[in-house]
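Sharing a structure, written as structure tokens. Questions coming.
Omission of a single protein chain aside, the complex is shown with its protein chains in their original locations.
Coming up: chain A.
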Amino acid sequence: MTDSTESPDLSRRGGLTRLKEGTYGGLFAACAAITLLTTAAIFVTLLSDAVVFFRSIPIAEFLAGTNWSPNPAGGGQAFGIVPLLIGTITVTVTAAFISIPVGTLTAIYLSEYATPNARSILKPLLEILAGIPTVVYGYFALVYVTPALKATLFPEMSTFNALAASIMVGIMTIPMVSSISEDAMSAVPDELRQAGYGLGATKFEVSTGIVVPASISGIASSYILAVSRAIGETMIVVVAMGAQARMPEVQQALFGIPFVNPADVLLQSGMTITVAMVQITGGDLTGGTLPYNSMFALGLALFAVTLVMNVISDIIAQRYREEY
């Protein structure tokens, strides 16, 4: 037994303690508020300059224009987003042709076939793909991939082209597809697999016929995230794709149906939304000029598209998730 004479103060009425508690609580709340402020600041920054831009260039002209030349040598600026959209869509779709099949197969392998040991090695290694700086990927595409493709498959390829850039974007986004899809596949309860085996299904049938459909919402949301990442990718395309805002040549062949030769788009240089933004920074950056404002309009378009895609991916993952 201790014979303490003073009883402990349990009321916690000390002014200093309270002040301290309040101060720290307030500090943390302020830190959290900064994240909200960041979103608000992005909105306000983009909107304020974009609004100025749209005062001189009508939105319809911006969205439907087929010519992009913000700093022409001889005058006659034009701000049409269509060629940039074509560039962005080219890169995104081509990259998706790599990242989606490869990423899905990787996820199936990791979740269904790999031994725990192999999984514990492969998973962190795959994350490396997303951790390499994108400017390094761009350099790879320009200096190694393009010459290799030119020497083997496509001799008529130009030095700056969409294909090499897209391949690198695809490789970079593999882990985005594979890790989210794998999480979704691993969440499928084992009873479903065992039920399949009980019915005499093979491992291949269980993997593709039970696990994949059961985790389809997670897989779909991973695709959307990977595509949204590819849309916003900047450095790979800036370094490897060049900077020519071109409209592809539409050919009237094949029973009179107009079509575009993919080689025209893929093997030539092009320009994405992000490249257009980076190109403008070569000029005056203090603000007030039309190209400067157009940068913010493009940023707004990019921000809106990626935000919408993320929200859709979120909704798919939430709403169509099978509850087990």
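Basically, a residue touches a chain if its C-beta (ideal position, glycine included) is under 8 Å from a C-beta of that chain, and two chains touch if they have at least 3 such contacts; residues count from 1.
Operating definition for what follows: contacts and distances are computed from a predicted model.
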item: Record-based protein name (UniProt) of the chain missing from this complex, from "Phosphate transport system permease protein PstA", "Methanogenesis marker protein 5", "Amino acid/amide ABC transporter membrane protein 1, HAAT family" or "DNA primase small subunit PriS"; value: "Phosphate transport system permease protein PstA"
item: Among A:45, A:120 or A:194, the residue in touch with the chain that has been omitted; value: A:45
item: Residue touching the undisplayed chain, where the options are A:86, A:142, A:162 or A:245; value: A:142
item: Residue among A:51, A:105 or A:263 touching the omitted chain; value: A:105
item: Footprint left on chain A by the chain that the document does not show; value: 8, 10, 12, 17, 20-21, 24-25, 27-32, 34-36, 38-39, 41-42, 45-46, 48-49, 101-102, 105-106, 108-110, 113-114, 122, 125-126, 128-129, 131-136, 138-140, 142-145, 171, 174-175, 178, 200, 202-204, 207-208, 225, 228-229, 231-235, 238-239, 274, 277-278, 281, 285-287, 295-296, 299, 302-303, 306-307, 310-311, 314
